[in-house]
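Left out: one protein chain. Kept in place: all the others.
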Amino acid sequence: MTHLELTHIHKSFGASVAVEDFNLTVKQGEFVSFLGPSGCGKTTTLRMVAGFELPTSGNVTLNGKDLTYVPPNKRNVGMVFQSYALFPNMTVAQNVGYGLKIAGKSKNEIEERVREMLSLIQMDKFYSRYPYQLSGGQQQRVALARALAIQPELLLLDEPLSALDAKIRFELRQEIRRIQQKLGITTIYVTHDQEEALSLSDRIVVMSQGKIEQVGNPFEIYNFPQTRFVAKFVGSLNTVTATVVDPAKGIASFDGINLEIAQGLNGKNKGEEVTIAIRPERFNFLAEQRKENVFDCTIENITFLGSVVRVQMKIGNSIFNMDTFNRPSLKLPNIGGKEQVTCSNKAVLVLAG
Amino acid sequence: MDEIMSRKRTSFFTIFWGILALLYFFLPIYGTLDFSLRMERGILGFKAYKIIFADPRFWEGFRYSVTMAVITIIVSAAIFVPTIYWMYLKVPQARPIMEIITILPFVIPGIILVFGLIRTFSRPPLQLTTSTFKTDILMIAGYVIISMPYMFRAVDVGMRSIDVRTLTEAAQSLGSNWFHVLADVIIPNLRLAILGGSLICFATVMGELILADFLVRPALGPYMVRLGLTKAYEPAALAIISYSLTWFSLGLLQFFSSRSERQKQQVITT
Partner (left out) sequence: MSQMFATRQRKLWREYPLWNWVGLFPFFIFIVFFLVFPSLRLFTGAFTNQEGGLTLDNLKVFENPNVLKAYIMSLQVSAITAFVGGFFGFLVAYSITQGGAPRWMRNVISTFSGLAANFGGVPLAFSFIATIGQTGIITAMLKKACFNLENYGALAQFLASGGVNVSDITNVCPLNPYTYGFSLYSLSGLVLAYTYFQFPLMILTITPALEGLKKEWYEASTNLGATPAKYWRDVALPVLMPSILGASLLLFGNAFGAYATARALTGGSIPLVSIYIGQQIRGDVLGNPNEGYALAFGMVAIMTLTIVAYSLLQRRATRWMKS
């Protein structure tokens, strides 16, 4: 049940290419995030869906209708902006009701719908307040209600939480997910915050320099990054360049230390260089006898990060981070001390590019 | 947001009003310049300028106005820099009242202010019109009042851009007394702001008419009006001279502020 379809979208501003060959299908009711650093083309893509930018080539289709050249005020797509963009001359109620007023709805109908929306975002009491009387988080809730009041076929959110404090950001994040699931509205969410994307989305589109790096659900994106960029951008990661020793058995080496790789090194040749990645939380201090992937290391530094303790260590000549849960029973090594650490051969990722 | 380039198309509407504004700005100046050069029939020449520069009354007016402007700037700076400094340091709550007072010369038209000044100071107990020297004191006071909004704002903005309180505390912790804090730390950091206020002050005094006219002092303003009543080409030349003076002072300000801006940039980049 394809709802939104973007096919071969290409966008350039003069000589610079903003978006390159973007293809994506979104199902009805799906929550999709565009994740990437600023300048990666995620906002431009969103604005092409909203109609504020015209693609240089390619098509936007919604519910089987070609929207590519439909002006933005005829699309019936709701949008929430990073800067809230509430109309300062209108009350909360007038803001939320504006789209309905434009659509020529009756006074009673508008009134009823506005009340319904305000109770959805739990802001009934703010009916006749002005935007300048609201906090940032409240303004953004109103902006969400305003976008939803017109019963759009699609909801677009352009970094809606970036301008807010950490605490409000967390609350509103859950609010957005709750409302989205309650209404079952297809949603595209643009963000540069991996935590937001991972916690909210059904699927994530990771973008870099105008191109899609990987599309997948949060689990896939985090655990099986396909490219070096995705691995680096989502979560933290140790990477090292290794040389293939035995492609059939999946063994590579760095600094003269052998690594076993469960996924294997099929298609690689002996002596070829590959990029290897290991998540910090996949390392453990050696507890029982093991043969594979046991490394001698020197402890360089230890940092408390609250629930997690990050240990910086040197294996061979390369620096790695290891994250372990912070338990009272945890025995920390001395800085400068020698230890043995291990990781499962399933934890070793081979990155493309 | 930074990934969106703004590419606004320039419309006919924009160009039309823009050009009209430019015409409105420059046509009268061009007209004045052209007119001032046409004193001699059929040729372009500087005769009108020569006549003005040969007129002792012009030089008298010029000297007088420049002297008045310089004194006004000194008095004005001497009043406003310590006052505003004190305000920042001790009584920040005085700001609203200071702002209202200093905006008053915009509310009270010049002609009214002069009316009041003359009627107040032309009879005892506060008579100041008995000698030219005393009248000049009145003139200076009037000029300081008239240029007050500019001077206050310039110094105020300057003080805001440097952290007066911290600078003062730093200097005091190093053993400076009040006078040295002001002279060694605050004023050097305010040079540009004071210069800005001074140049606007200068331009204001040089072009001022009402005070000098009604107090019958030989400033440039009344000279211009008198010349305008009897002559045709010389006033145009005089207007050009007056514009040049204004632009020169404002150009100077532009030069100094852009230079200091550049210096700041260099500090950041190196």
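So that you can tell them apart, the chains are marked A and B in the order they are listed, and the count of residues begins at 1 in each.
Simple rule for what comes next: contacts are C-beta pairs under 8 Å (C-beta built on N, C-alpha and C of every residue); 3 or more make two chains touch, one makes a residue touch a chain.
This structure is a prediction, so every number in the text was calculated from the model and none was measured.
Contacts of the undrawn chain with the visible chains, over the full complex, involve A, B. Checked against the full complex, the candidates B:A141, B:L167, B:L192 or B:L252 give a single residue touching the omitted chain, namely B:A141.
Touch with the chain that is not drawn comes from one residue among B:M87, B:A154 or B:A193, which is B:M87.
Those residues of chain B that touch the chain absent from the view are 8-11, 13-15, 17-18, 20-22, 24-25, 27-32, 34-36, 79-80, 82-83, 86-87, 90-91, 94, 98, 101, 103-120, 126, 141-142, 144-145, 200, 203-204, 207-210, 214, 221, 224-225, 228-229, 232, 235-236, 238-239, 242-243, 246-247, 250.
Touch with the hidden chain on the side of chain A covers residues 50-52, 71-79, 81, 83-90, 98-99, 102-103, 130-132, 134, 139, 143, 146-147, 150.
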